[in-house]
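What you see is the complex with one protein chain gone and the rest in place.
Showing chain A:
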């Protein structure tokens, strides 16, 4: 056979392979579109304003917030007829920062569909907490410093939720300011069991609007995240009593208030 015929034959085969694919039922991968999860931080009745806003918790303590950031990960969606789609893990880690507007939109690719349930994790799953460093890319790269970093170097593990601010009720710390710091993490321990503050949140979207994911559009699920609910919940967290909550058993009380922070306000389809 002349080489030219081989080329033609190959091209034809390739083309027929392509067209065959098009004829078959639409595979999910080809149909993926963007679903956006918006985390809009608020404080009770008001929008959260870093540094300038003053708020009062149920313990009657006035406070300001200087820093707020948390991990959202392991996003899953479910359709009305119970078709579940799990976003591939490598594309499913987000660090939401109040100081960075763009970070408040967690965008994932999911198959086209009408989704009525959304599940995500506040924090980082234990598997990623123990994974080889080469898998810790993007927001999981433990490169941050002590101030805004989200990783405990001395006790390997991610900080899931970090909020810092000032309050007249906080005692003066060694740096001379009345600061409170909540650094909440704890994935359950590697070789010895410790507390687990990983929180999975499942939200029914049907009341405030299901997500209609279509190509060429972007469905945006808009959450309010009420930091007041972190203070006022199953346990009322007092800044005066616990100005520094980090790797301690008390952190479990703070983490147990997390789930009620998330409120689905509406969906923009």
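Observations on the model:
Heads up, the rule we're going with is that a residue touches a chain if its C-beta (ideal position, glycine included) is under 8 Å from a C-beta of that chain, and two chains touch if they have at least 3 such contacts; residues count from 1.
By our rule, contacts and distances are computed from a predicted model.
This figure omits one chain of the complex; the name its UniProt record holds, of "Cytochrome c peroxidase", "Disulfide reductase", "Heme lyase subunit CcmF" or "Peptidoglycan glycosyltransferase MrdB", is "Cytochrome c peroxidase". Checked against the hidden chain, the listed residues A:99, A:155, A:202 or A:236 yield one contact partner: A:155. For chain A, the residues touching the chain absent from view are 130, 132-134, 136-137, 141-146, 149, 151-156, 189-195, 247-249.
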